[in-house]
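Below is one structure, written out as structure tokens; comments come after it.
Only one protein chain is missing; all other protein chains are in place.
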Amino acid sequence: MRRLGKYVALGGLVAFLASMGNVMAQECPIKLGAILPVSGPMGQVGERISNTGAFAVEVFNEAGGVKNCPVEYTLRDTQGQSAVGVDAAKSLVDLEGVKALIGAVSSGVSLPVLTSVAVPSKVVQVSCCSSSESFTALAQEGKTKGYWFRTYATNRSQAAMGALLTTEKGFKNTAVIYVNTDFGVGLAKRYVEDIKKLGGNITSMIAYNESQQSYRAEVTKALEGNPDSVFLVAFPVDGATITREWLSLGGTDNLIVNNSLRSDDYFKAVGHQYLQNLVGYDSAQPRLPSVTTFNELFQAKFDGPPNGPGLHSVFDAVTVVLLAMEAADELTGDAIRDQIRNVTADGGIEVYPGAEGIKRAKALLAEGKQIRYVGATGALQFDANGDVQAPKMTWKLNGTENKETGYYTTEQVADLIKRLDK
Amino acid sequence: MILQHIADGILSGAIIALGAIGLSFSMKILRFANFSHSELLTWGAYFALIFASFTAAFGPGLGNPVGPFSFGWKFLAALVFTAIATSALALVLHELVFDRLRRTANHMTMVFASFGVALLLRHLVLLLFGGDPIYYSNALQFAVLLPGGVRVMPDQVFLLGVTIVVVVSLHLFLTRSRTGISMRAVSENPDLARVSGVNVASIVRWVWIIGASGAAVAGLMYGMTVQLRPELGFSLILPLFAAAILGGAGSLYGAVIGGLVVGLSENLSVMIIPTTYKPAVPFLLILAILYFRPQGLFGERQ
Partner (left out) sequence: MIGVLSYLIFFMILALVFGIAVLGLNLQWGYTGLFNAGVAGFLAIGGYAMAILTGPSREAVFGGFELPFLVGLIGAMGAAGLGGIIIGLVTLRLRGEYLAVATFGIAVTIQLVCLNWEYLTGGTLGLIGIPNPTHELASAPLAQNAIFLAMVVALTALVYWGLQRIVNAPWGRVLKAIREDEIAAESLGKNPALIRLTSFVLGCMLMGLGGALYVAFIGFVSPFDFLPIITFQIWTMLIVGGSANNRGAILGAIVVWAVWTGSGYIISQIVPPEFQAQSGAMQAVLIGLILVLSLLFRPRGLIGEKLHVSRHAKL
């Protein structure tokens, strides 16, 4: 009798799974999978990224969706854990039948997803936020098979911008405080090299581990050597803790911050009034109508400006993938992969974000024309490794607004890097 | 700089100490390692936030600033409110989960039930309050320069005082009051205490109340000096356990010394090793101490 019960349970399980399988046989809606950390220490960042990704899908659907089919945005939480992220990605691909993957945020999750799910299953993966140099190395070895893209500019150009900003401001002795992840370590090391080339001096390099209860020890150590400025590579929550402790303990308010701190959460948490000498750089925000369009769309939707890590880049990641789907003959990973470069190719007719822009892009594609999507991060150009180069800008806080103070085209940034790498 | 590190260590150790007291008691008297204890710190901090928003008429946040502090008299009321609310939450958990399990299961099952409860409590905060960090007061407090070049924030010195008051009152409670003495009896030998007519069930509830109140105060203090976020308690869990174990389960002063040792060792360690290894320091210290005293500094040999 007990054994019979087991078989009945087993049969039920099989039937349940079979019914799940039937769901994916449908053609409409087309599913787009997202694997992002929406809980845990990165939850605050991940949640805003996810909402923006969902918003990009909404905009696309307003323009009629992909191949006249509405797109469904399906989010799964990684909890910041690689095993959970990998399983979520696999279940999105196999059970939900998603046509492409967006994510993840940290490279420690994106990379396992890429090697164990996206590449073997031949599904395109576009990350908004992973910055590790390992992806470039993997692509050069041919291990990504072209399924990997990221709309987030690599560390190299960010470090150069940070160093340029520091020396332009005339700071001579800079402390570096950075998050101990592939992102922070890579960026901080490059920055120090660049600063030395530009004639600056580093008083200390302090790495911090994420999600600690307090950073007083790190801050106290960084205060040694009396720096006249500090370069902070952090995410908003820990970044705010560090900045508050830094300022409270008498640290200079000459802060140079990386792009993920261009976030209202960070400004509000520290207090705008204390950050009036803060300067930063960011990718994106080129002087293009496309960016203004995105900013206006975002403002209308979320009732606030799109200030925060990964928001511009996730919007573009989603839009590029959907455009590539629209352009592809069939919704296979290979076809989508090949079209991603086509819809962003130099020489195509420029199209911009927003329902109108997408409608125009679809019309052009239907006519067989070549298009070039110029989005929230400007004109995306993926190189052979799926990496993107983007124009840069510098900004500062003015009251509660953050204002653009300088603009560097992709070419100018490339020149700067060439000068520093000599 | 060494003086600064010592000052920082004592101030952050004080918060850990307060949180560790309840954990230490529950390990000794309730006989299981309660992973959800750290979530009581989180809830304590957020209960105070609720109080602050409901009483906004009596001044913003924790009241109009008095003297060099970032808070006012309302702080004391918030302290009492959050201690009561957090105790109520702890008693609910006790009735719904832990008391039932205590009758049917071994202590390991309780440990993992507490892990499940922690997961639940933490993410309920995330659902109810959102993931953004919150501050009782957005004004930044600047450190005061003391002789010797040491910078401390007035709030933190005040909170050190609160810790001392709490520890002294707990000491008096344990040594003078009838409940306190019974509690120590249960801690020494529950069976003997029971046959001597001690109401063990009521003592167990008192342990929860004391632990939760300490956690609430520690959470409020942490929220004042750093920030409120759903991972507040979770990020403190390792230091809390380290402090409780280091001092020896069930020892009031052990937990306090344990908290201070953890705070000091973390802060002083960065003078000799890279900051990236800092989280390991309290553990290696504990390993060294336990190697010579397997029952902790103030624990009794079993």
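Assorted remarks:
Labels for the chains are A and B, by order of writing; each one numbers its residues from 1.
Keep in mind that, in the parts below, a residue touches a chain if its C-beta (ideal position, glycine included) is under 8 Å from a C-beta of that chain, and two chains touch if they have at least 3 such contacts.
These figures come from a predicted structure and were not determined experimentally.
The chain that is not drawn here is touched, among residues B:Val152, B:Leu252, B:Val270 or B:Ile286, by B:Ile286. Only one of the listed residues, A:Lys143, A:Lys172 or A:Lys403, touches the absent chain: A:Lys143. Across the entire complex, the residue among A:Ser39, A:Gln125 or A:Thr377 in touch with the chain not shown is A:Ser39.
The chain not displayed touches chain A at residues 17-18, 20-21, 24, 37-40, 43, 46-47, 50-51, 54, 72-77, 79-84, 86-88, 90-91, 93-97, 106-109, 111-112, 115-116, 120-122, 132-134, 137-138, 141, 143, 180-182, 184-186, 209.
For chain B, the residues touching the chain absent from view are 27, 33, 97, 100-101, 104-106, 108-109, 112-113, 115-124, 126-127, 238, 241-242, 245, 249, 274, 276-277, 279-280, 282-284, 286-287, 290-291, 294-296, 302.
Simple rule for what comes next: only the chains that are shown with their structure count from here on.
Here the spacing of chain A and chain B, counted between their Cα centres, is 37 Å. Note for the complex: chain B touches chain A at residues 1, 4-5, 8, 11-12, 123, 126, 131-133, 135, 138-143, 145, 151, 153, 222, 225-227, 229-231, 234-236, 239, 266-267, 269-271, 274-276, 278-279.
Listed in rising order, the residues of chain A touching chain B in the complex are 39-41, 43-44, 47, 180, 206-209, 211-214, 216-218, 220-221, 224, 237, 240-241, 244-245, 247-250, 265, 268-271, 274.
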